[in-house]
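With one protein chain removed, the remaining protein chains of the complex are shown where they sit.
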Amino acid sequence: MKELRDLARQLLTDGTVEVVVGWQSSARGARPIFVDKPEEADLLIFDTRCVHNLATYLNPRRKQVTDLGKLALVVKGCDAKAVAGLLREAQLTRDRVVLIGVRCGGVVEEFDAPVPPEISAETIMPRCYGCDNREPHLVDHLLGDALPEPPAPLLSIEKRIEALEAATPEQRWEYWTAQFAKCVRCYACRQVCPLCVCERCVADKSQPQWIETASHTRGNLSWNVTRALHLAGRCVGCGECERFCPAGIPLTLLNRKLQQVVEERYEYRVSDDPEVAAPIGEFRLDDQQEFIK
Amino acid sequence: MSEEFEPRITAFVCNWCTYTGADLAGTSRLHMASNVRIIRLPCTGRIDPLFVIKAFERGADGVIVSGCHPADCHYTAGNYHARRRFALFHDLMAFIGVDAERITFSWVSASEGAKWRDVVNEAVANVRRVGPFTAYRELIDQSVSADHPLDDEVLAAAAASAPATSGDSKTGDGA
Partner (left out) sequence: MTDVLFLSREQLAALVADLVAADTIVIGPARAGGPAIPGLEDRQQGVAKGAFGTLEYREVRSADELELGPGMPRLSLKQFFLPQNEKLFSWQQKGIAVEVQAVPTAFAPRVILGGKPCDVAALGIVDKVMNWDYQDELWNARRAATTIFALSCGVEDQHCFCTSVGVAPDSTKSADGLFTAVDGGFLVETTTDLGREFVDKHRARFAEPPGGAVEAGTAFRAAALAKVRENFSFNTERVHDWVENHFEDPFWATLGVRCNGCGACTMVCPTCHCFDIVDEEEGVGCGSRRRCWDTCQASKFTAHASGHNPRGDQIARYRQRVNHKFAIYPTKFGEVLCTGCGRCVRTCQMGQNIGEILVAIDEYAQKDTQ
């Protein structure tokens, strides 16, 4: 995208930022790149393979990134929501990052394709469907043409949640315990999540050890449920956790389910406006309590 | 089973309302099921979903979470925060397939000794009906290594019946 390259080159040349974090094309398709020289700005791309949520690099614990200095970050709508989340929770100051927004029509699952695939029901990443932020707001620059709405995937996350809810509790238990049995506790889900930035994660706390660290199903259930709960009302639905999971656990089902709960009970959807408070930490006097005796 | 199953229920209750209400139930000599072990906390706002998960891991078949009615929290807003947290936890547990009968949420005030009795009796009856939660505790034992460990008895029997051994397999203590 020429606009993007020109802007990046400009920001680097006039010293506004030390590094531009965006995407490049490689033998493995699109992948993140840290451009610190103006002449390398030509390597920047934006196409349907750019699935990665680059906001993960804003994690204040990532010393190797914070050491690079002020950076410019290319963000899609979901990525911008994550940046807003960090601002909302005071994990980031706005002056630390220049946000280059790109208009997005959805990304594909095959980020490693040599040529950007066309968006279709077969290729679209399920989590893109229903996106409400295709034109990110929280940005210093907004590039790219407006693109059509992402099509419904062959099997949406909502349909899968619906199918699970239609099943019996025993069937759901069997499904989820089998999924959690696969978990190897690599914590890839946590590492990539732009909002999992706790200096000491509750899973690493050992005095006392609340979450069983051993990778048996019971400990895995504790971990995955706790992570989902800690993201409730904060998760931006970027789907990176599920994409990264080497065991293939459908984490977006858990996160999207809680997103639905938060929307239905508290009329809240995560936005990329850091001024809008998150639902956990807030309350209303008339909150739903039908499940409480 | 010849013995009827006696559920083990753990109750996480706030000090100012439910704990006091439970005390009142006791001093009023109200009869109620004795399967509940109470853990006292300053406020329901202190209750982390991990407490409930830990209780199931350590042998609870059911859990009660109870505190002050909305607007009556000793710390003003603790139970409002808790209410949102509980709602998420309740909905997620149902989604995972944990029987809703196992986790009971209630508001019981310091003067509601009778209500505490009812909450306890109902919770115990519900959990007795759905049975012990051994399925949860046993999640610790699932194996992915596709092997049949041989215990000492099997090895001893094999050794006894096969005089010319290859000497490869070892018996003895682990680790």
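So that you can tell them apart, the chains are marked A and B in the order they are listed, and the count of residues begins at 1 in each.
Everything that follows uses one rule, which is that a contact is a pair of C-beta atoms (placed from the backbone, for glycine too) under 8 Å apart; a residue touches a chain by one contact, two chains touch by 3 or more.
Treat the numbers as computed from the prediction; the structure is a model and nothing was measured.
> Which chains here would be touched by the one that got left out?
Result for the missing chain's touching partners among shown chains: A, B.
> Per the definition of touch given earlier, which of A:Leu68, A:Ala113, A:Leu143 or A:Ala278 contacts the omitted chain?
Per the contact definition at the top, the residue touching the missing chain is A:Leu68.
> With the missing chain put back, one of A:Met1, A:Ala113, A:Leu143 or A:Ala167 would touch it. Which one?
A:Ala167
> Decide which residue listed in A:Val115, A:Cys186 or A:Ala277 touches the omitted chain of the complex.
The one listed residue touching the chain not shown is A:Cys186.
> At which residues does subunit A meet the chain that is not included here?
Subunit A touches the missing chain through residues 26-34, 52, 56, 61-65, 68, 109-112, 126, 154-155, 157, 159-160, 163-164, 166-167, 171, 174-176, 178-179, 182, 184-188, 191-192, 204, 209, 212-216, 219, 240, 242-252.
> Provide the residue numbers of subunit B that touch the chain removed from this figure.
57-59, 137, 140, 143-152, 155, 168-175
The definition used in the following text is that only the chains that are shown with their structure count from here on.
> Provide the C-alpha centroid distance between subunit A and subunit B, rounded to the nearest whole angstrom.
33
> List the residues on subunit B that touch subunit A in their complex, please.
These residues of subunit B touch subunit A: 48-50, 53-54, 57, 70-71, 77, 80-81, 83-100, 104-107, 119, 122, 135-137, 139-142, 144.
> Can you check the complex and tell me which residues of subunit A touch subunit B?
164-165, 169-177, 180-181, 202, 210-212, 216-219, 221-222, 225-226, 228-229, 232, 254, 257-258, 261-262, 265-266, 279-285, 287-289, 291-293
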